[in-house]
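What follows is a set of notes on a single structure, which appears directly below.
The other protein chains are all here in position, but one chain of the complex has been omitted.
We just call them A and B in the order they show up, numbering each chain from 1.
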Amino acid sequence: MAQVLATTLVVASLYALLAAGYVLVYRASRVLNLAQGDMLTLGGYLLFAVAANVGGGPVLAIPVAAALAALTGFLIYLVLMRPMAGHPVFAAVLVTVTLGILLRAAIVLVFTDQIRHPAQLLGLGNPPRRLPGGAVVSTFDVLTVLTAAALFAGLFLFLRLSPLGIQMRAAGERALLASQRGIDFHRLFALAWALAALSGALAGILYSSNVRLEPSLDVLGLKAFAVALVGGLDSLGGVIPAAILVALIEVLTVRYGNPLLSDVSPFLCLLAMLLVRPWGLFGTREELERV
Amino acid sequence: MALGGGYFKTTYASDLALVDTRLRRVALAALVAALLVLPRLTSSFVLDLAAQVALAAIGALALNVLTGLAGQISLGHAGFICAGAFTTAALVEYGVRSPWAALAGAAAVGAALGLMVGIPSLRLRGLYLALGTLAMHHVVLYVASELQSRWGANTGYSIPPPRVGALTLRGTVTWYYVLTGLAALTLCFAANLQRSRAGRAWMAIRDREIAAASVGIDVARYKVLAFVCSSMVTSVAGALFAFQRGFVSVEAFGFLVTVEYIAMIIIGGLGSALGAVLGAAFVTLLPYVIDALVAGLKLQAGAEYYLFPAKFGAFGLLMALFLVFEPQGLVGIWRRVRNWFLLWPFRYRPLRSTS
Partner (left out) sequence: MRRIRLGTLAVVLVTLAVPLSSSGQDAYRIGMSAAITGRAATGYAPTYEAYKAYFKRINDAGGINGRKVEIDYEDDRGEPQRAAAAAKKLAESSVLIVNASISATYKPLMTETEAAKVPLLFGGGVCPREAFPPANPLIFCSTSFGSKWDIIYALDFMKAQAGGRKARLGLVAQDIPLARIELENAEKLSKEMGFDTIPLVIVPSAAADYTPFAQKLKDDGAEWVFAWSPWPVEIGVFEALNRLGWKGSYLLYGHQPTQDELARLKTPNLYAFGGNSLFTENLPVHQEITSVVKGQTQHPAHYMAEGWVSAMVLEAALRKCGWPCTREKLAQAMAGVSVDTKGLRGGPIEWTADNHYRKSTWYKVYHWDAGRNAIAAVGGWTKLDIK
């Protein structure tokens, strides 16, 4: 039982990191960033590239990779998403899908499709750690949970307390009014994209050090998408309970049910949520009427 | 529609006709003639591409009815195609090989699924509706995967060529004619739907649902009707896919297929039947056009491996550029070209026009 809980927490942290990206972008600009899974892959490959070419050990490589990913998110907004500002949301979502295709092609072009292990390049091992209760997790599992906690704490503080964060929330709620107050919402949307890319990249850095790195990791993004929806697409706070719920159901399905169903279980959760409470656990109800 | 001054419709028949001016009739006749003689002029490969475009057009027209006309976003398109294809496979597995039975079965299954997805649409809107359809897509694929495993078809389930009367539908040329004919039929159907009562109701719901309800349109009924209509046609397209390719495999219906169809209707031009067909042609042919262009460049040997991901990236890049710079889609370009010719030497419509 302790193992089930430990694994749930680890999987939930991974999903939460990815889902935070969906929520950030949606809350700011009402666009679904379907390329969030590719942000994960991008983060992993940036880590690999920095580790292979620059050296300096993990203390340098990980922050540099994360910073590069945030910069990429910023650029993506400026180049691709900003021109889509007046277009129907549906088209903007499709642009994110094409962005995903572009990212994947670029990654294969530069790195080929071989399976990589950036942690090995950095000289980092991944020894197992025993937890009280008999559960066993790997070192990077622990780091994943810690990183997710730190990121969410940081995001909460940023959005609640800092002026820039409050502006971002305002721009997300009513962009027109915010701009009339003098808030440059393009800058804030770019920041939202940078943060989303950062959170996805952190997930990628951790996952690729923990398991492996290959170009097809973006499928994880789709499951995290279901998590974001269950929690409420505009609620950052809803991501955490939703991630834990979905991860728990997935792990329990594997352990005690039919392992094959575990892939579909996030979507069954989503279906159940849509029938009962379509705006998610903590989403704002008016979301539904506004669309 | 922009018409040069001086053209008026004088009878009800001409008002209702799909093809009204003499120029249009001549152009349509020329197009039909060209399509009929195409097999004599080109290779089997190009004919297969044309057949693929026709099949994609059927699917895109169905999606256009749902998303372009009725404004209901659907992310489950691949699920419907998969359902139609696997219904055909299931019927073949149990000994029923008639294509009519397969098409009817696929339509029935599609309608049932459309109903299942349509009813939540009464409570959900926009993105949440889209996600309900995505969840349905995953469930359908899961069921299909189980069926495929149960039948022991590890590389895919084979479907024998269908027999219509005395004719066995087999071979590229036959399927080219069949699919192009069916696509033309679907195009007429979609174009007429747009002009029908249901079509007008859908467009009203798409634009202002509350206003539509206040005018007396039964929103619930028309929304469900849109889903059922669209999914029926899509499932039939799935059955045709199964017959044409001669096999079904769950791996052929991933989420990328849905993305491609959505790209087709958006790049083609949302809400326009012609747009759906143009978009289908664009998205289906783009990879092969890129291949032809790159082959024409003849790069040196060392760069060859890089060409493949580069081509894949070029596909994504061109789609993105199209979405950013041509919001009206291919239909917008078509209309601009057409208007330029129609209005020449004028550039703008006269102020008092009869459009």
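In this section, contacts are C-beta pairs under 8 Å (C-beta built on N, C-alpha and C of every residue); 3 or more make two chains touch, one makes a residue touch a chain.
Keep in mind that this is a model prediction, so the values were computed, not measured.
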Neighbouring shown chains of the undisplayed chain, as defined at the top: A, B
Residue, one of A:R82, A:H117 or A:R277, that touches the chain absent here: A:H117
For subunit A, residues in touch with the removed chain: 3-4, 7, 10-11, 14-15, 105, 108, 112-115, 117, 120, 128, 136-138, 207, 211-212, 214-216, 219-220, 222-223, 250-251, 254-255, 259-260, 262-263
Missing-chain contacts mapped onto subunit B: 43-45, 48-49, 52, 145, 148-149, 152-156, 158, 171-172, 245-247, 249-252, 256, 285, 287-289, 292-293, 295-296, 301-302, 304-305, 308-309, 311-312, 325-326, 333, 336-337
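Note that in this section only the chains that are shown with their structure count from here on.
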Centre-of-Cα separation between subunit B and subunit A, whole angstrom: 33
Subunit A partner contacts - residues on subunit B that touch it in the complex: 67, 73, 120, 123-128, 131-132, 134-136, 138-139, 142, 255, 259, 262-263, 266, 270, 306, 309-310, 312-313, 315-317, 319-320, 323-325, 327
Contacting residues of subunit A [partner subunit B, same complex]: 32, 80, 83-84, 86-88, 90-91, 94-95, 97-102, 104-106, 108-109, 222, 226, 229, 233, 260-261, 263-264, 267-268, 270-271, 274-275, 278-279, 288-289, 291
